[in-house]
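Only one protein chain is missing from this complex, and each of the others stays in its spot.
And now, chain A:
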Amino acid sequence: MDALQLKRQLITFTELLFREGFLDEQFHQLQQLQDEKNPNFVVEVVSLFFEDSERLLNELAKALDQQNVDYKKVDAHVHQLKGSSSSIGAQRVQRVCIVFRNYCNEKNVEGCLKCLQQLKHEYAIVKTKLEALFSLEQQILAAGG
């Protein structure tokens, strides 16, 4: 595929991600911050998001596995994840975090565990989508676009 076809594919794919609510306007803002001085800004920020999220998801699993769940700790982790996901525009992840915090408030362990599963699911999806997006961008660069 030539650069032009790839570019069209990238536009269609990106529009789909926005339409289906995987990404929101905040992601757009990040793309606008990228320039010649920081050509990899979006990838750097998103990579940090991946690292951070994986760490937090592990911490959440550990915290919810305790005999006496420390809901303050759980809530603190979810708060961090909510902040990060909202900063990069990962809308679906952010939404699950909001529900998760309500369950923390109610000290509802079942609800929390359900949310953790949902978070893992939504995170895995958005990670795959973003990696596909970056892969397309790389292909465009390689094709001279």
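Criterion: a residue touches a chain if its C-beta (ideal position, glycine included) is under 8 Å from a C-beta of that chain, and two chains touch if they have at least 3 such contacts; residues count from 1.
In this section, contacts and distances are computed from a predicted model.
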item	value
Omitted chain, identified by the protein name its UniProt record gives, among "N-acyl-aromatic-L-amino acid amidohydrolase", "DNA repair protein XRCC2 homolog isoform X1", "Two-component response regulator 24" or "Myotubularin-related protein 12"	"Two-component response regulator 24"
Residue touching the undisplayed chain, where the options are A:T12, A:N38 or A:Q66	A:N38
Residues in chain A touching the chain absent from view	26, 29-30, 32-33, 35, 38, 41, 44-45, 48-49, 52, 79-80, 82-84, 86-88
